[in-house]
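Note that one protein chain is taken out, while the other chains of the complex remain in position.
== chain A ==
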Amino acid sequence: MDTARLLPLVVAVPLLGAAVLVATGRRLPRLVSDIVGCAFAAATAALALLVLFRAGHPGPGTYPVEWVGGWRRVGIVLVGDPLGAGLAALVSLLVVTVLVYSWRYFEEPPRRHTGSFPALILVFQAGMCGFALTGDLFNAFVFFELMGVVAYALTGFRVEEPKPLQGALAFGVVNSLGGYATLLGITLLYARTGELGFAQIGRRLDADGPDGLVLAAFVLVTTGLLVKAAAVPFHFWLPDAHAVAPTPVCMLLSGVMVELGVYGVARVYWTVFSGPGGLSHPDVTRALLVLGVLTTLLGAAMCWRQRHLKRLLAFSTVAHTGLFLIGVAVLTPEGISGTALYVLGHAGVKAALFACVGVLLDRYATVDEHELFARARELPEVGVLFAVGGLALSGLPPFASGLGKAAAEEAAGHTAGWLPALYVLVSAVTGGAVLRAGLRIFAGVGRRPGKEEGGPETTGEEEPETGGRLGRIPVPLLAVPAALLAASLALGVIPAVASAVGRAGALFTDTGGYRRTVLDGHAAAAPAHLPPHWQLTGILLGLLSAALAIALATLAVRRPVHTGAAALFAPVRRLQSGHIGDYVAWLVAGAALLTVLTVPGIR
């Protein structure tokens, strides 16, 4: 079968599965609806992997492009370039693990609702796969909103409690507003070019010179995508949503959804705005670099100061998104491929860490680092997984997160010499925060932390998500994080993965090749590129950041923070006010900042 014909199925199969579950979920027992959900998710994963293997084989050859229904003018176009297909495969595989993880996870739902959770997850999967595969700006907006709406619903899934509702509302309002900004930008581009496809808009723009309208469109489109990517100052929704969402949902939000925002920024820039009719490379590099550096520093600082484990991991996601943005900002194939590998590794590691926190939540009904002190000594397996996750997060070789970090920092170092130091610092702080929590919770090292003065904070008293508190840990709750960490390790070690990612990055940044492939059906050969590979400096820097993480964690548990340091962070923490109006105001400020940073783009 023609590979291109498989592309619509990657989006349609999970939607079909969701429809089946909604239609029959009232009559099915829990076990059957879980199996149906898993089967549809796994079938989608198989399809996405098939597309990836056919599109990703080395050597010249075109990647699949499907015009659904044969309407080429304003039709629905899906493009299976290796990076997009790879993301769709990552999404689908993570969805399968999440469904396996939640097998024993949620308390028995009311009898007539058994299908609702797997159905929502399947719609979420369809939205994310569609966003990764689409070659059309307006369809990207529709998939963006689809995954957004499902994510709000999943965040507030436990409607009996006030906190998830509050987090879901902030998430929904801020993300939808960002989505509408994107739509305004898309409309401006349509007004200028009369086209909606990435490739078509790009070609038309290059026929004329850039001007204020193109700049406004870029700022508006990028604002919405950066909201999804949780870049500072658009990030405020993320910790609130992640802290309250059910653990399996957190695994998806942090593991892939936020990264899809970064992917969207990169995709739109390279296909639409990178030509002579768009924005110049130095301007975009400056804008994304400033936002990326702000994001990663703020995320790392806030991550270190958390005691609510899910918020800690959420801020670590903010910090890593900043690093991903920096990798995209350098605008080289190496930056893209390094970041792509980093995203792959990070997805496995972060999902595994959330899975471990889920076990703690269900056994002890809290995710508070201080309350859990030394209580989880009885769970050495979870402790080992948590510690390995913390080390992998800090970029320890040979995990894929380590190789991706090494390749991305190498690429970033060519743009500015101090950027690798930032990668090392941020990885060390976020990994160190996880290790610190692990040392306290699973080993009971150091003194019991007391009450700290230092501005507002969220403690970790939560309701368990299983029927009662867990006694024995069910197998899937341990097997899933172990498998995710093993996958992250394997992706870093297998050389074929790195070379495939390198080729994907080169094809991704080849604007002319993309347009010729989509519009003219020409075969695209990957331009010259350097795939991510282990180098001595990368290994040493990875070992350095892992060692720094261990040192930071040990210091932190031995000597609790001085009030001075806590007071230093208090103003930053006060910004995270939990107030929707504040978050919206920050969104507008962020859009203004983005405009100021890119305004010299009008030549």
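FYI, a residue touches a chain if its C-beta (ideal position, glycine included) is under 8 Å from a C-beta of that chain, and two chains touch if they have at least 3 such contacts; residues count from 1.
Note that in this section contacts and distances are computed from a predicted model.
Going by its UniProt record, the hidden chain of the complex is named "Na+/H+ antiporter subunit C" among "GntR family transcriptional regulator", "Na+/H+ antiporter subunit C", "ChsH2 C-terminal OB-fold domain-containing protein" or "Phenylalanine--tRNA ligase alpha subunit". The residue from A:52, A:65, A:129 or A:168 that touches the chain not shown here is A:168.
Within the whole complex, the absent chain has one touching residue among A:16, A:68 or A:184, and that is A:184. Counting the whole complex, the residues of chain A in touch with the unshown chain are 74, 138, 142, 145, 148-149, 152-153, 156, 159-163, 165-170, 172-173, 176-177, 179-180, 183-184, 187-188, 190-191, 196, 239-240, 243-244, 305, 455-458, 573-574, 576-582, 584-585, 588.
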